[in-house]
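These notes are about the structure you will find just below.
Yeah, one chain of the complex is gone here, protein chain that is, but the others are all in their spots.
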Amino acid sequence: MSKTNFRADIVPILFLTVVVCISVIALAYVDSITYEKIETAKLEAFKEKLSVHFSDMTDFTSNDANDCYVVFTDNNTIGYAVKTIGSGYGGTIEMLVALEPTNLSSTDDLILRGLSVISHSETPGLGDKITQSFFLDQFQEVSFSGIELSKTGGDIDAISGATISSKAVINGIVSSIEDRFDSLVELVSSVEVS
Amino acid sequence: MVHILKNLKKGIINENPVFILLLGLCPTLAVSTSIDNAFGMTAAVMFVLISANIIVSLIRGVTPDRVRIPVFIVIIATLVTIVDLTMKAFIPELSKSLGIFIPLIVVNCIILGRAEAFASKNTLADSVADALGMGIGFGIAITIISFFRQLLGTGEITIFGTHVFSAPGLFDNPMSVFILPMGAFLVLGCLLATLRYMGAIESG
Amino acid sequence: MAEETVDQKRLVVSTSPHIHDKKNTKKVMYVVCLALLLPIIGGVYFFGIYTLLVVLVSVITAITTEFLAKRLRKREFIMDGSAIVTGMLFALVLPPRIPLWAVIIGAAFCIAIVKEAFGGLGHNIFNPALAGRAFITVSFAGLMTSWIAPVKSVISLDSITSATPLGEGFSYAGSTSDLYIDLLFGNVGGCIGETSALFILIGGLLLLATGVIKWRIPVVYIGTVFLLAWLIPGQDPVFHILAGGLFLGAFFMATDYVTCPMTAKGQFIFAFGAGVLVILIRVYGSMPEGVAFSILLMNAFTPLIDRHVKPKPYGYIPPEKKSRFPLKKKAKTTDVADKPDQDSSTDKKEGKK
Partner (left out) sequence: MDNLFSIFIMMALVNNFVLAKFLGLCPFFGVSKKLSSAVSMGIAVIVVMFAASVVSWLLFYQLLVPFGITYMRTAIFILVIASLVQILEITIRRTNVNLYNALGIYLPLITTNCAVLGVTFINVDQAFNLAETIVSALGAGVGFTLVLAIMSGIREKLDLADVPKAFKGIPVAFLVAMLLGIAFLAFGGMV
């Protein structure tokens, strides 16, 4: 009796355990090879996004939440960047706002250096025009208070036929920067101290 | 040898996983927005399919019946994670555009189905031939769909950055519906109907 | 062939009862064509002769596609006028300066995919003209969102870009009552046939007078939109019913026999749901106009509504469980026989509540 029980019950479990162990070992091995690569690939991709706005950058540092950045050239601060999120037509629009290195007493002092879209899911042929330069270039050298549709007195012209996406970009920038302004200030001051 | 060729042909034509068995529809429709994606997905699926069939076929004698399915799932999940990590490390762009459909290969009915229905009962050579056939069949189907979607949706065909050709009228006014999800349903629905009308596949 | 005749026998039982007689269909379709002439004339008056070309191309494409589809299916082509109606309706919901090739693609899609692939007249699930319009909107978003101001000259080919009343960025210079009058006559930017509420209303009244449509769907549909717009702060109810394509949709599209529910109660639910959706889309959604999408969505719900208000609604536990989904022919005939009885009894029950 006990023998059949062993065969019927224990062997399958042992077998499954062995398979799981092999699987874990194999994955741990693959992970050890690829981990560094994946991290550097992510970092490189992000650096490329930043260098669009800061062509002479050599390095950057970010805060813990990884949404505010200070950009350097040989230890000189040349600007800041903030990741912003807008809620568009088909989902969230993730953007990177590059800022001039102004003094940071309030959000009114901020001047945008440029804007790029990291990811979005807007409608092709319409909303996805937010990634085109004719729209994005409007965000160069604009003060924070000017980030508003020209219809309501701001500096940004909406894309015709895609007002929702245009508004989403603007609302995303404004609300995210207001949310993250304190952590940006904190990051900048910590960088200056060190 | 004849045997092996027969198994190969079966997957490509007689039992084409997408057109005939209607398996693995989710990745087929989701990532077929460009030919690049189709090739990337095919490569990933082929790797998992062939490795899974090899391993399952090798251990078919020793696998206890009661834990057969969990063992298969663990094997497939491991292989899928290997593909996922490797693609993330070496081809991050492609990996990003395929998104969660790479890890979702683990629930692709083609793979578990072939492991369970074929590899667990057949020899190594036959299992490899079966996996190759199914993989090529899947690849052909997804490439055809992505060809139509890319052509109609963007007006041009580019493969890994190389421009192949562009359709003059379409290029100025591409029908973006084909890049959107609905376009995938339309293309596959019309393809199936055309194949049936021509008598290539049986009407269901 | 034998199989097909069986199919056709089933059809008479299952789909709307209005279309089993060919002669009737024909007559109805030509009355609709007649009623549609007025909005078309309005379109030509406001946006120029080019719009007439759009209508003609659309109708010709629709008829040709229908003819080809019948040939492919080895069926007899019957000129029942339904393709003309679809072609006209499709043209009426297009922007005035749409390129003709887009009209051809759209009209062919309406007939080939939305109508014939589902089995032809009487079998389509979605309203062909609206589905075609939605398809073209998604395909060529840029073309479908460029509107022009009325030129009020038949021969003019001018096109001064302008926003539609419902679109973003529309500002009206005159007083509110002037706006209402312009909306009523159609002196605003918009689709070829949907701008003039008055012309559509006259066409709709013709349909009502000849008994082609019943009052229920248009009245409930427009009424729901009015009521909801009135309830939501900051919305102008009169503006909401006059602007956009609500009248055209309510009289000519939502009332389509094939794609709306069969029973009175079902039609009430259908029209109410469509009205709610219009307001949801216009006020909270990202599209300025919601009539086309609201009707398409309710078309999708029509089979479920029909089930629910039919004798054996889903959720009731019927005594004879096996005939809950009577797909076999024999089960069908009995189903029809006891339909009227049960229908009235459920109606009474609901009425008491």
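Every chain is named by a letter (A, B and C) in the order it is written, and numbering of its residues begins at 1.
Everything that follows uses one rule, which is that contacts are C-beta pairs under 8 Å (C-beta built on N, C-alpha and C of every residue); 3 or more make two chains touch, one makes a residue touch a chain.
Please read these numbers as outputs of a predicted model, since none were measured by experiment.
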Omitted chain - touching chains that are shown: A, B, C
Option touching the unshown chain, where C:54, C:111, C:200 or C:277 are the choices: C:277
Option from C:36, C:59, C:138 or C:206 whose C-beta touches the chain left out: C:138
Positions on chain B where the hidden chain makes contact: 22-23, 25-27, 29-30, 69-70, 73-74, 77-78, 80-81, 84-85, 100, 103-104, 106-109, 112, 177, 180-186, 188-190, 192-194, 196-197, 203-204
Touching residues on chain C - with respect to the absent chain: 4, 7-8, 10-11, 13-15, 72-73, 113-114, 116-120, 122-123, 125-126, 131, 134-135, 138, 277, 280-281, 284-287, 290, 293-294, 296-297, 299-304, 306-307, 314, 324-325, 327
On chain A, residues whose C-beta touches the chain left out of the figure: 23-24, 27-28, 30-31, 87-91, 121, 123, 164
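Quick note on the criterion: only the chains that are shown with their structure count from here on.
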Multi-partner residues of chain C (each touching 2 or more other chains): 138, 140-141
Set of chain B residues in contact with two or more other chains: 176, 180
For the chain B and chain C complex, residues of the former touching the latter: 169, 173, 175-178, 180, 182, 186, 193, 197
Interfacial residue positions of chain C with respect to chain B in the complex: 72, 101-102, 105, 113, 117, 135, 138-141, 143
Sites on chain A touched by chain B in the complex: 8, 11-13, 15-16, 19-20, 23, 26-27, 30-31, 33-34, 37-38, 41-42, 45, 123-126
